[in-house]
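One structure follows; several queries about it will come next.
Here the complex is missing a single protein chain, while all its other protein chains stay put.
And then chain A:
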């Protein structure tokens, strides 16, 4: 594992029985860095994030393969894939934490929020109930909940969605993890609240230097917070690049399709080209097309090339990876 990385994921795969949900994903994360993981529903982005913490649903025959090396705060390197259930419990919450999409359901409706936030502190730092509550109040204050001390006794249903997501963030960050996995944390929120939450996450990240793996399908959010972007399609990484590069010179036709399907704030009025949808739909994971999994929907499809061999992930430029047999032609056509 390279020095100065927090998370090094290598050839990571998750299979549900014969169904490959995530195939051969590799990436690294440095302290203070935000990697956005983008893709449509079913592309494997959530399974990747859950799989790294081994929180995938307990279905039979769920297999996780590859490596996910995490450097803990003390500098020890642990392979999360090989770690025992006991070790994972010690790591979750303390070294790596997670926040979820739906703040309505990710807090337990029967416990006051203060106790829920304090819980991680009690597991990992052995704090007393009282000390944990005191610290929970500070955390709630930190995530911008006004009058935090009085809110300790509030139940989740008494808070709004944005407030609940703030509580979730406080809960996840209670033990100052080195890695935060955020699984679409703003998708269920109003746009104005989204902006507040993103801002909060960035502020906290600057403070704690944690690495963030940010899963989203919202390209606007990506532009806002990410340092690097990884695009997934049908369980595979199809493009990975620094955020500017990805927005300005996308190479994979799928990424280009994604970018063309949303309005760009940097084009005004007449400059805005008409929005285009990507034709077709995601392939059946049990019957993937031969060769490149995007080939049936691709405008640059070349018979004999794209439908024979699955293209490898190639370095188009330093730091810019693309999985496309024709990326050079695609780049030229733009």
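Worth a mention:
The rule is short, and it goes like this: contacts are C-beta pairs under 8 Å (C-beta built on N, C-alpha and C of every residue); 3 or more make two chains touch, one makes a residue touch a chain; residues count from 1.
Criterion: contacts and distances are computed from a predicted model.
For the chain that is left out, the UniProt protein name among "Peptide ABC transporter permease", "DMSO reductase anchor subunit", "Putative circularly permuted ATP-grasp superfamily protein" or "Arsenosugar biosynthesis radical SAM protein ArsS" is "Peptide ABC transporter permease". When you scan A:14, A:120 or A:189 for touch with the missing chain, the hit is A:120. Among the residues A:45, A:71 or A:92, only A:92 touches the chain that is left out of the figure. Only one residue from A:9, A:64, A:78 or A:159 touches the chain missing from this view: A:159.
Across A:109, A:263 or A:318, the single residue that touches the chain missing here is A:109. Contact with the undisplayed chain is limited, among A:146, A:274 or A:318, to A:146.
For chain A, the list of residues touching the undisplayed chain reads 50, 53, 55, 57-58, 60, 89-94, 97-98, 100-102, 105-111, 119-120, 123-124, 141, 144-147, 150, 157-160, 162-163, 168, 171-172, 174, 196, 199-200, 202-203.
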